[in-house]
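A single protein chain has been omitted from the complex, and every remaining protein chain is retained in its original position.
Note that the chains take the letters A, B and C in the order they are written out, and that residue 1 is the start of every chain.
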């Protein structure tokens, strides 16, 4: 089945440089969870916006048919890694409808903190 | 009264295998809170999506008339339990309008962390 | 100015009976933050839904013109207090457009956990 929208935005973005735990599971990270419930791959272009410099992107991501990709912003490399301790925002453009949810795990302290929200879907 | 939509999606999903507290109340868990404000039962079909395998489902859930069901993904058994420490997403199809909200309680550390967001309603 | 909708729902609801801190500020609580940006009062009727009993309500709330009311579910008394350690959901009907956001502060452990999401607005 097809569910979602093609254009999404996340206005919040901030990856702390500190983590008390360096395991991949508990490292401070930010994720855009992308669900592609279609029977065809979703080609997604991500653009990052900053407070004091021009946007960076597009980052080109493929989410296979009937799959979810929990994309860590920490893992983005091309055209450039996401700077740490820096405010950013992100815009997603997909060629098929997808659903996008934003989550952060902050492990700067011995006990983690979590936040999550559906991204904003353009209509 | 009737409030809600028939098709919903949650792009984030992850149940940690660890908990410092094994009580049902404080065990690490993920919940889809479903509100059925109608005067008839809601028959809901849940499909789970993964990063690297075909979708699993449908899980068939009934929410009685004028009731809320806080469905723990941890409790799903048929056709298969939800794997722990694994990224997933979920899609809900109901035969009457419902409202769905996503919550996680993470108790991997002595102090719990919480996240919650309304699910995405297809329009 | 007028902003918002007249019908809202929150599918998640759970007030822990335990708190490590009994101050009003840090007691475990759940809040429906209601914004009435209109130049007239908002008369809001709240109905609570449960897992295994009939709905309770309406609770009748007034939010004055150009005011916000951060309504604690813990404070509801008439027709009945909200049971603790119990799953519930809530539906709001206002005679003028309002905006409703759901927040929980959980202080069962020495360090608090927070969640928040916009409620679902019926369209």
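Some points to look at:
One rule holds in what follows: a residue touches a chain if its C-beta (ideal position, glycine included) is under 8 Å from a C-beta of that chain, and two chains touch if they have at least 3 such contacts.
The shown structure was predicted, so the numbers you read here are calculated from the model rather than taken from an experiment.
When the missing chain is restored to the complex, the residue among A:10, A:69 or A:98 that touches it is A:10. By the touch definition given at the top, chain A reaches the unshown chain through residues 7, 9-14, 47, 49-52, 54-55, 85, 87-89, 91, 93, 102, 104, 106, 108-111, 113-120, 122.
Taking the whole complex into account, chain C touches the unshown chain at residues 1, 3-4, 25-26, 31, 33-35, 37, 66-70, 99-101, 103, 110-118, 121, 123.
Rule of thumb we're sticking to: only the chains that are shown with their structure count from here on.
The copies chain A and chain B differ by a rotation of 90 degrees on their C-alpha atoms, rounded to the nearest 5. Between the Cα centres of chain A and chain B there is a gap of 21 Å. Residue positions of chain A touching 2 or more other chains: 111, 113, 117.
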